[in-house]
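For this view, one protein chain was removed and the others were kept in their places.
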Amino acid sequence: METSIIISGFGGQGALFAGQVLAYAAMESGKEVTWIPSYGPEMRGGTAHCTVVIGDEPIGAPLVRNPDCVIAMNLPSVDKYTPLVKVGGLLLYDSTLVKQSLLRDDIVSAAVPAHDIALRCGSHQLVNIVMLGALLARCPLVELPAVEQALRAHLPERHADLLRPNIVALHAGAAYTASQPAV
Amino acid sequence: METSIIISGFGGQGALFAGQVLAYAAMESGKEVTWIPSYGPEMRGGTAHCTVVIGDEPIGAPLVRNPDCVIAMNLPSVDKYTPLVKVGGLLLYDSTLVKQSLLRDDIVSAAVPAHDIALRCGSHQLVNIVMLGALLARCPLVELPAVEQALRAHLPERHADLLRPNIVALHAGAAYTASQPAV
Amino acid sequence: MTRGTVTIQSDRCKSCGLCIQACPQHVLAFAEEFNLRGYRPVQLDEREHHCTGCGVCALVCPDVVFTVYRQPLRRAA
Amino acid sequence: MTRGTVTIQSDRCKSCGLCIQACPQHVLAFAEEFNLRGYRPVQLDEREHHCTGCGVCALVCPDVVFTVYRQPLRRAA
Amino acid sequence: MARELWKGNEALAEAAIRAGVDAFFGYPITPQTELLEYMARRMPELGRTFLQAESEIGAINMVYGAACAGARAMTSSSSPGISLMQEGLSYIAGSEVPCVLVDIMRGGPGLGNIQPGQADYFQLTRSAGHGDFHPLVLAPATVQEAVDLMTISFDLAFQYRTIVIIAGDGALGQMMEPVTLPPMRPPRQERPAWALTGVDGRQPNIITSLYLDADELEQVNLRLQAKLARIAAAEQRWECYLTDDADFLVVAFGTVARIARTAVRTARAAGIRAGLFRPISLWPFPAPALDQLAARVKGVVVAEMNAGQMVEDVRLIVRGRAPVRFLGRTGGVIPLPDEIASELTHMARIDAHANGDRG
Amino acid sequence: MARELWKGNEALAEAAIRAGVDAFFGYPITPQTELLEYMARRMPELGRTFLQAESEIGAINMVYGAACAGARAMTSSSSPGISLMQEGLSYIAGSEVPCVLVDIMRGGPGLGNIQPGQADYFQLTRSAGHGDFHPLVLAPATVQEAVDLMTISFDLAFQYRTIVIIAGDGALGQMMEPVTLPPMRPPRQERPAWALTGVDGRQPNIITSLYLDADELEQVNLRLQAKLARIAAAEQRWECYLTDDADFLVVAFGTVARIARTAVRTARAAGIRAGLFRPISLWPFPAPALDQLAARVKGVVVAEMNAGQMVEDVRLIVRGRAPVRFLGRTGGVIPLPDEIASELTHMARIDAHANGDRG
Amino acid sequence: MTTMVMEREAPTLTATPWELVYQRPAALTDLPTHYCPGCSHGAIHRMVAEVIDELGIRERTIGVAPVGCAVFAYKYFNLDSCEAAHGRAPAMATGLKRVRPDRIVFTYQGDGDLASIGGNEILHAALRGEQITVIFVNNAVYGMTGGQMAPTTIAGMKTTSSPMGRDVLTQGYPIHIPELLAPMPGVAYAVRRSMHAVAEMRKVKKAIRMAFQAQLQGVGFSIVEILGACPTNWHVSPTDALDYIRDRMLPEYPVGDFKVDARLRD
Partner (left out) sequence: MTTMVMEREAPTLTATPWELVYQRPAALTDLPTHYCPGCSHGAIHRMVAEVIDELGIRERTIGVAPVGCAVFAYKYFNLDSCEAAHGRAPAMATGLKRVRPDRIVFTYQGDGDLASIGGNEILHAALRGEQITVIFVNNAVYGMTGGQMAPTTIAGMKTTSSPMGRDVLTQGYPIHIPELLAPMPGVAYAVRRSMHAVAEMRKVKKAIRMAFQAQLQGVGFSIVEILGACPTNWHVSPTDALDYIRDRMLPEYPVGDFKVDARLRD
């Protein structure tokens, strides 16, 4: 079984990094995993996304048209991916930024006030990890300690001071989602 | 039946032109014909040659490894082509320049004092046409009047004064060879 | 004396801020709201009546956001 | 006073005539005979004792035909 | 129409002129240079464009530009020069503008030599550049045919908005043969609707091969492939020589096919029912025609001046129904009629053997 | 050896470094650029040569020069850049110097786009330049395999004095996967005897691809072809996945093969005995291995990210013994596992039908 | 694209009507560009379009787009245009111009495109005095592929392919295109301008106008090098990028007229 996750947001929101953290955590948990970014001359400041596929056997396609899970951190991402999520799949979005009445009832949607939670954890830059935590609460692909470990190992040195806040954000995101009913 | 003729000499001796004259004469006589020069960065002043193939059906290869006839106007040409002439083929060489005891008895060799004949016809530049005449006496591929006609039509305008001498040379070459026994 | 104004195609604006820095009258500022593409577009601020229609904003703007108008002022006789 | 001489690798010569034109002593000329490659090579002519071994022929020759020797002349005491 | 002796390269040039070529851009290379030199003389006389480019890359991109303007544009080169044109050709194919290219092939790889060769077969038919496309490749065997194919090449190029390549070799380019040239066409004035001529009174025309979106580029490719399928169906050309009753077939193109013709006669003289199948269009390869023959012959000899390229196409078509032997000469060596004939003899002998006919 | 997440392009670069690459010359192009950028950082640190060339033409000719000096030299690019290298590659092949090239293929033709593609298959395997030659082309399907193949590529290149091409696509270049890297090799000091190092104490070494004489060039070509035959015999690489009992075969390489693997599992789950044949060496194509399978399967699906290229090789080998269907996506569209699986289902259904098994 | 006219009170002081003094040029399409915030390409496009409008030549102008960030220039200019292979725009323009000598043909090229891979094409187009106009945007990096070193990268500048800063001794010295081409007799106009300040930008536009003028007069090849900002790959804000041009690029690339054909002064 492969599970595919797309994480998408404005450039600078850390979509690619959150995906890498997830991929590292999966690898260290003994899973097979691929991570692939959007690349090329897309408008800067526009949308950036990455695809992570996690499984027990060698991964087939690293790119998918219909992901199992989507983390959408801005409106364009919600717009783009809502129709693409696999039937029965999961869409998490930052409800602080996106006020969206849901369009599909054949997927699970989870509104996460990620911006607010991130601010509470210390920085609006933590939205990506809040969302990752939220994802893992709904879809336990890897254990949170594995993610903590990945953050510890791969957070760039110049952001060492952000390690604790990131870990806090991860748990906050997870806790928030765990507390909500799935829609 | 195709007959292939190689005409070879130092650059400037008119080997290519003699071949073209022969080709024109053949064409006007209703034959199929191809003419192809040696080409490329060979040493200037070195050997230049062309291959003419005449036949009744569309010509196959325009280049041949073993020609039926060879006109060799200098020593390197004699050296190069003597071994290549087809068994039973014909080698004509300018015996004024080349003092050569023949090496093959399975071909017909004809020594033509072409330089001397050419001088007698008015110019050492006529060696090529003397040799052509000599060839046609041994191997009547085309009638001499057809060659005359070709000379008339294709001798460059700036050499118009050489037309008569060329025609004389053609016949002189033919006459000389006709008078000799074939070796 | 001339007064001027500009119209702003907000959705084209990319928040680069070049016009704000260049406007000699300092009448431009970022809006609070985001535009369709996620940028905070430029708008005339409360000092907009100082705009002279000089066109500098239009000159520097890489995204052709501005249309500029001018009105030669004559005090009504 | 110096006298000189040259040796000539005739089979390399291509009859370009550059050396003949360049030789300050005018001691070079074409031979009558053809060389292996069909050129009339250069040779020292009858005035060859005027050769000074100046090396100009070797300098201009594109085909490295010349070797040049020189002999500082001292009248035998 | 009088027959005249024409050198292949010059005949190609004159034929292009009579076919209405507007612009020639090229770079000298043996054994193609006379084509360029002829153009250098004649095009300015006629008030048309001749330009010696700084390189083959310059030349093909000038052709690209002129073609975008709706002109009948062409270039010519030989193997190494064709390699340099690959990127340009791919752009031209991707943009679907028409142009004509002459490749007078020589010995390779690398600098190789300037003798005749056919080792660009793969390059021309399979991969004249990155991406999926095929130029229409026409391989004349005589100077007359070179003229005839050149005469229709621009029409084909414009009809399909495609690249047409005339593939010859050093022998064809350098030889003189009697030819009859077609009359001079009146200069063409009309411009295709897609051409860049200035937007006067209409929406802009844009010529590009860039489609960032994968789905969009796939659509473009599907359209391109559909066009190629149309060309493949409509533009197959070939010649059969004594194939009606042939037991053994030679397949050869261009100069080698001339030699094969002689070989077929030789073989027939020796009692072998031989025939020649000569693809004239190398892409599209005349597969159905060969397929029919392949169904009933006892053996096929493929002769090429390369190490074995067209033979792959032949094998694809013969599909094991008859043995396929390959005779290749490379480096500028032209195979002899006797070599081909003896391949035929050999095949006939094996076949007789296999049929218990142990004489 | 710990598993680490590596991006394909960077993993290739690091693997080349550990395999002892002496010199990298390249020009940026998406989706390959990270390879060059990685080299820009690492090579100078190690005291090795990194140079951003003025163009792909510059790059390949610098590689040619460095290779002549006996260095382990490489470059990398993507489709349009590879087109520009054709002349240089032909010279390198003709001169028989070893080098390594990475092609991270994208959508074409022309500028196309930067999404993953496989449409350079023909260009790489058939005609990486004018003349008769074939580089050794290796197509990894995972980042780990990219590393493994890169690790042996210089040895292969030097063993045969040939061009080795690692053929990946945008997906492979851009993705991260867990890999185990090999240890760093100690720097190599010895120089091959043929290398240009200065004549000190020996006769001059000359590296050229020019042989004006046709017979001489033919001899060179025969030697080259004999070498290619040796490579063809010795260097076939492929992977079989569930082929032992397979009725239906998918043939796919690189990224598509990963997807095909999923498709095979899907098909098996649906009761179809499917298997995957994955050529790893595209040239030499693993023909005998496929030939054996072809003799006993009921159908073959070839899936590629192009308009149909490797399928020709497959058809050549299958020779009509089983139906061959082609599934191609182009322009950067990656086929879905389901698309491939449904081709398998379709084939199985037709087959069942044909066998009167009309359910 | 919605146009918000900012609400402001109607002008009261006067009876004179509002005059439109600046609007989007007709030679630009309506499409928003894909350029990064503060990228100079957008403003340069606009100036080219304005010049084309002012000269009244839109209907007979053909544009050639490069491979570089300006690859989509053909979408932004509202005129016939095409997309050249990387670096080959001058050759493509040559082909176009030679068969349509009465059309105005211009290329728009970046520094990687023009000065690196396309060096030979620009050199020979200039040598031939090709009657084309070249708009050359020097932003000292390969923008499109993510900020690698260009031939115009200044000494010491860090890029993704010169991570330690460009070392001129091993990676080469910056190239000065108009200076290089100006001595060629076929070149009518070769200048450098900069986008770093309002006054300079006005000069950019004048130079673009002169360059087209040269083609209209048929006096030869014309090129304007324009120092432009790539905030993204310089890793600075759009406004800081202007200072970067002024402080770092100008010392290496002085603005100036390196060739102005006398006939152009008429």
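Here are some notes:
Should a chain be cited, it is by its letter among A, B, C, D, E, F and G, assigned in written order, with residues numbered from 1 in that chain.
The criterion applied here is as follows: a contact is a pair of C-beta atoms (placed from the backbone, for glycine too) under 8 Å apart; a residue touches a chain by one contact, two chains touch by 3 or more.
Everything numeric in this text was worked out from a predicted model, so none of it was measured.
Touch with the chain that is not drawn comes from one residue among G:N78, G:N138 or G:Q171, which is G:Q171. Residue-wise, the contact with the chain that is not shown comes from E:E54, picked out of E:E54, E:D120, E:E218 or E:E235.
Against the chain not shown here, chain D presents residues 3-12, 14-18, 21-22, 37, 39, 43-44, 48-49, 53, 55-56, 58-64, 66-76. Taking the complete complex into account, residues 116-120, 123-124, 127-129, 151, 168-173, 175-176, 179-180, 183-186 of chain G touch the chain not shown.
Think of the hidden chain as still there; on chain F it touches residues 22-23, 25, 49, 51, 53-55, 57-59, 61-69, 71, 73, 87-88, 91, 95, 196-201, 204-210.
Going forward, only the chains that are shown with their structure count from here on.
Chains that touch both chain C and chain F are the following: A, G. Inter-chain contacts peak for the pair E-F.
Centre to centre, using the average C-alpha position, chain A and chain E are separated by 55 Å. Note: centroid distance chain B to chain E, computed from Cα atoms, is 34 Å. Touching two or more other chains at once are residues 40-41, 45 of chain A.
For chain F, residues that reach two or more other chains under the stated contact definition are 30, 80, 110-111, 113-115, 212.
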